[in-house]
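Only one protein chain is missing; all other protein chains are in place.
What follows is chain A.
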């Protein structure tokens, strides 16, 4: 075991998978010489050469499309979109090609691509560098969407994603990069589609993912003091989504709060609540609650930016509401 940052856990996953499989390669703006703005791919170009860590032009639509094609042709590309906001540019090749190829061609071709996209609010960098757009992809059959939040999960699940034979988008919250945690020294995998109970509890289930799991844990700690025991579930993967773990928990607590950092309208929080109602309306003692960002672009001004996203207090209030 060693204690490393989530950022380092990604580097480890990339390095290990590149060493294991010569078809794995990395592509994106400034991933090579500079090692990506967050330092994640630093040194990999030296280690693996310029054909395995490729610096691209600022041509997201094209280089992601190239990645999709390379994947169809048998490679395992790791494409990086420097900020998830710009995933709009290669949207066509992700949605219409990567997600649909296997199905349309009757299984004759796979697209084993992983698209890594740093996302989320923070740092006062305004509306085009702050989005939570994971929800758009959960709507697209044929894709997988993962959002691991601890160094352990990130390394293990990213490795699973690289070995997956279909397209996977990995959303990495920028605020999670410097979070530290224990990571085993040897090889291990975390399966895609399995949630993790981050904190056990008996009175109310809080379902969250990515950065919001940390905020939810803080809320749970505070509620503990008032005698409300919350179970915090880290979904880790949004598509597929582990409803078995969610429903097990709801069975136990009979109350649920779903948290997302995305604007609440049209977000996966509503989808999760819908599914919980379908699967176990009778298990519930109170209407499920949703917590998310305000339905607004993210402002440059730090006061307005902070106002946008859910706080510990919002989650606490939502949990309390399930007891009214």
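As a convention for this text, contacts are C-beta pairs under 8 Å (C-beta built on N, C-alpha and C of every residue); 3 or more make two chains touch, one makes a residue touch a chain; residues count from 1.
By our rule, contacts and distances are computed from a predicted model.
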Protein name (UniProt record) of the chain left out of view, among "4Fe-4S ferredoxin-type domain-containing protein", "2-oxoglutarate oxidoreductase", "Pyruvate dehydrogenase E1 component, alpha subunit PdhA1" or "Spore coat protein": "Pyruvate dehydrogenase E1 component, alpha subunit PdhA1"
Sole residue of A:86, A:137, A:152 or A:177 that reaches the chain not shown, by the stated touch rule: A:86
Candidate in contact with the missing chain, chosen from A:2, A:59 or A:178: A:59
Residue in contact with the excluded chain [from A:1, A:109 or A:304]: A:304
Chain A residues touching the omitted chain (full complex): 29-30, 33-34, 37, 55-59, 61-62, 85-86, 89, 123-129, 294-297, 299-304, 307-308
